[in-house]
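Here the complex is missing a single protein chain, while all its other protein chains stay put.
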Amino acid sequence: MSIEAMLGREEVGRTLRRLAHEIIENNRGAENLVLVGLLSRGYPLAKRLAAAIEDFEHVTVPVGRLDIGLYRDDVTRRAAPPRIRPSEIPADIDGKTVVLVDDVLYTGRSIRAALDALLDFGRPARVRLAVLIDRGHRELPIRPDFVGKNIPTGAFQSVQVRVAEVDGDDGVYVFDEEATHA
Amino acid sequence: MLDVREESRPVALESAPEEARWRWKDLLDTDVLDPADIQLVMDTAEAMSEVRSRPMSKVATLRGTTVVTLFYEQSTRTRASFEVAAKALGADVVNLTASGSSVEKGESLIDTVRTLEAIGADLVVMRHGKSGAPYLAARHSKAGIINGGDGTHAHPTQALLDLFTMRRHLGDLAGRKVLIVGDILHSRVARSNIWTLVSAGAEVTLCGPATLLPTSLAGRSERGSVKVTTNLDQAIAGADVVMALRIQKERAERGLIPSLREYIRGYQVNARRLALAAPGALVMHPGPMNEGIEISPEIAHGVGSVIEEQVSNGVAVRMAILYLMATARTA
Partner (left out) sequence: MSERILIVGGRVVDSASGTDALLDVLVEGGVVRAIGPGLGGDGARRVDASGCIVSPGFVDLHAHLREPGFEQKGTIATETEAALRGGFTTICAMPNTLPAPDSGSIVESLLERIARDARVRVLPIGCTTRGRNGSEVAEMSELAAAGCVAFSDDGNPVAHGAVMRNAMMLAGSLGLPVSEHCDDPVLSAGGVMNEGRVSERLGLAGQPVTAEISAIARNIALCEATGTRLHIAHVTTARGLEMVADAKRRGLPLTCEVTPSHLFLTEDAVFGGGKEAAYDTNAKINPPLRTEADRRALCAGLNAGIIDAIATDHAPHAIEDKLCEFDNAAFGISCFETALGTLLTQVGRGELDLHAVLRALTTGPVAAFALAAKAPGAGRLAEGSRADITVFDPNQSWVVDVQRFASKGKNSPLHGLELTGRVRAVVVAGELAFAEEVAHA
């Protein structure tokens, strides 16, 4: 099996700090900002981004978590449906700038679902998208505003982001699909 | 509520969501559910409860799914609860009652469910006066059958919503004392509650007049236990949950109890008796209540009462069941 480590723990940390700066810059500060992370791995990344923003700007940024299971376009087609978890949006998002945070951007379908889910909680002034990895292969017209790293991948590869809060440590790996099916 | 996995080896999956492994085509009773099944319902219901609290409390997940409620018996809350739950998930809902349908013309249950299947019903929520009727329907239908109460047998979604309500207040039910008072013999609520509560490790006591107390339900499993007794004042001592059941006037007419007056004397849940229970004990009732008979009004609406919460939790739990069954059946 071929596994290639693309980012290590320290690189993930540096990348997140850079993304935090970009978000502040784009938003002209940290006011009216709400970060919403997708479950499972986007949420801890959103919390870390918020902590970094607070560090830089000394402003508390609310962080929400979003489960998109009920909004997936394949929910009644999957061999096994996703387990649904409660979402939590801690602040009123009406008129705010919401940054959706996820680990990997791929087809764009998760983000489509996340947008639908988010809009059930209110009417933000604008929604931005931050991802740690963009691996390409979009199937919907969705593009990220903040990208940690672009990793061009082949159709027979997959990307896994590991996050300490979920997986025990940080790191980004690229797998060879053929190897995993062997 | 992040699930922190112990295993930390890289796996070749792209953030795959954890799967909801629901194994059952039908939900006929709680006795076949294992602890993992029940946990899945509880977790999913927790998420559904959150969905219900949103500014927009309706999703489109089950768009294209048809849920039929087929009620051979009168019911307000169960039918309405299922309808609200199905609509909150975006399903189409068709409500059928026995009166005014082909059932009145003598159509058999099997023909009815086959007809519903033919017109595209994915799930059929069924309330029937005869114990076991949903089992018959399930054996003859590809649509998933959800038992919305059958005769004096089972009412699984009521038991699950009761469990959900108890857990929200008490957390882990292991070792907790749950008292169910009333006409146990004819209670589908009591029967289905036994299985979920014992599975959760509770110590269940069934209490009622000797003529309405099926003693063979007593028993013990590795997790929990069921006792039966006719003495309410003793049984209520230290109870964490007191659930009163509806008593029907018909039981007095049939001579199973001498009178409602006599029933009240022995088995009404009231302030004097509730004072014997554990401090802060939950007061529950599956509804509809006969206030002043099986439960006194000040208790029904008192500080420990979670009776209205049971009703609102019912929607979340039924959403969970509908979601799990509608998605599992297409698998």
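Per-chain residue numbering starts at 1, and chain names A and B are given in the order in which the chains are listed.
In this text, contacts are C-beta pairs under 8 Å (C-beta built on N, C-alpha and C of every residue); 3 or more make two chains touch, one makes a residue touch a chain.
None of the values given here were measured: they were computed from a predicted structure.
K.L.:
Report, in label order, the displayed chains that the undisplayed chain touches.
P.N.:
By the stated touch criterion, the chain not on view contacts B.
K.L.:
From the list B:20, B:48, B:70 or B:133, which touches the chain that is not on show?
P.N.:
B:133
K.L.:
Which residue among B:28, B:42 or B:159 touches the omitted chain?
P.N.:
Among B:28, B:42 or B:159, only B:28 touches the chain that is not shown.
K.L.:
Thinking of the whole complex, not just what is shown, which of B:110, B:237 or B:275 touches the missing chain?
P.N.:
Checking each option in B:110, B:237 or B:275, the one touching the absent chain turns out to be B:110.
K.L.:
Please give every residue of subunit B in contact with the chain that is not shown.
P.N.:
Residues of subunit B in touch with the missing chain: 28-29, 31-32, 108-110, 128, 130-133, 135-136, 138, 150-154, 185-186, 188, 191, 214-217.
We take it that only the chains that are shown with their structure count from here on.
K.L.:
With chain centres taken as the means of their Cα atoms, state the distance from subunit A to subunit B in Å.
P.N.:
Using C-alpha averages as centres, the distance is 38 Å.
K.L.:
Can you list the subunit B residues touching subunit A in their complex?
P.N.:
Those in contact with subunit A are residues 1-5, 8, 10-15, 17-22, 40, 43-44, 46-51, 54-57, 59-62, 64-65, 89, 320, 323-324, 326-328, 330-331.
K.L.:
Which subunit A residues qualify as touching subunit B in the complex?
P.N.:
1, 3, 39-41, 43-44, 67, 69-71, 75-88, 103-104, 106, 119-122, 158-162, 165-169, 171, 173, 175, 177, 180
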